[in-house]
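Of the protein chains in this complex, one is absent; all others appear in place.
So, chain A:
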Amino acid sequence: MTDLRMEETSPEDLAQREVLAAEPGRFDTVRRALFERPSTCIALAVVILFVIVAIFAPLIAPYDPLRQSILQINKLPSWEHWLGTDQFGRDVLSRMIHGSRNSLIFGLLSPVFAACIGTILGVSAGYFGGWIDRVISRVVDMLMAFPELLLAILVAAALGGSFWNIVVVLTAAFTPGFARVSRASTLAIKQEPYVEAAIAAGVRTPVIIFRHIVPNIMAPIVVLMALWSASSIRIEATLSFLGIGTQPPNPSWGNIIRDGLNAMFTTQWPIVAGGLAITIVVLSISIIGDSIRDVLDPETSQ
């Protein structure tokens, strides 16, 4: 009998069963993304370590990062100063530790802001269509024509390099990407039967958007956030290196390298330390981003 029933099952039924098969839970997805590959585990550990250092910077740093000591200019590493001192006799290790705050805050803040704004714009454009879509899409196209570093340099040079200016600039630079991705995903989700059913049942628009659409387009947004956190840290370092990012005397990895360049024949440690920190963090975040993408992408996750 069993065999007979199997034979009677039509291909349409099989397809239907596959669709109804339980999808992996969110927790399971996160677990797969972060803990399945050793490289991702290491990357995650590195990022967590840097976040802990940034949070507890005042407790960890051996010295005040701004305190100058004219008698200790450009010193090589020693027991007192593990990474030596800079041209004002400031402890480079303490500056690195405090600098991680600026770098990481920039790294997280701008992509998060950009994700919020970009998603609102993209979902609005995709869901409502019509003139709203046309206006938002054209503005997004226009903004995407600017490379983000160029845009950041232009605005920082024009408005000066204060903390919020840089955050605003990077947010503006990243928003179009999020808007475009969320618009495309919204267009796809909008055609799903459950959305059509919700509309037919008279569910209010905000509820449809926040309950049915946004949760279902989060995957690509999260991937973008991870990838752009790395870009954001890199751009902040570039701007600070050029002198238009974090303003001295406040440390950031970029301006520690800039300062170190002028004393590179005496002590190379500020450049090495700043460069390594940026490389390691950017690499780690990129690895995590790649892993999340691999897991969420149906083609590569198999």
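Rule of thumb we're sticking to: contacts are C-beta pairs under 8 Å (C-beta built on N, C-alpha and C of every residue); 3 or more make two chains touch, one makes a residue touch a chain; residues count from 1.
Note that in this section contacts and distances are computed from a predicted model.
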Candidate names "RNA polymerase sigma factor", "Glycosyl transferase family 2", "Peptide/nickel transport system substrate-binding protein" or "VCBS repeat-containing protein"; UniProt protein name, chain not shown: "Peptide/nickel transport system substrate-binding protein"
Contact set of chain A toward the excluded chain (per top definition): 66-68, 70-71, 73-74, 76, 87-89, 160-162, 243, 247-249, 261-266, 268, 271-272
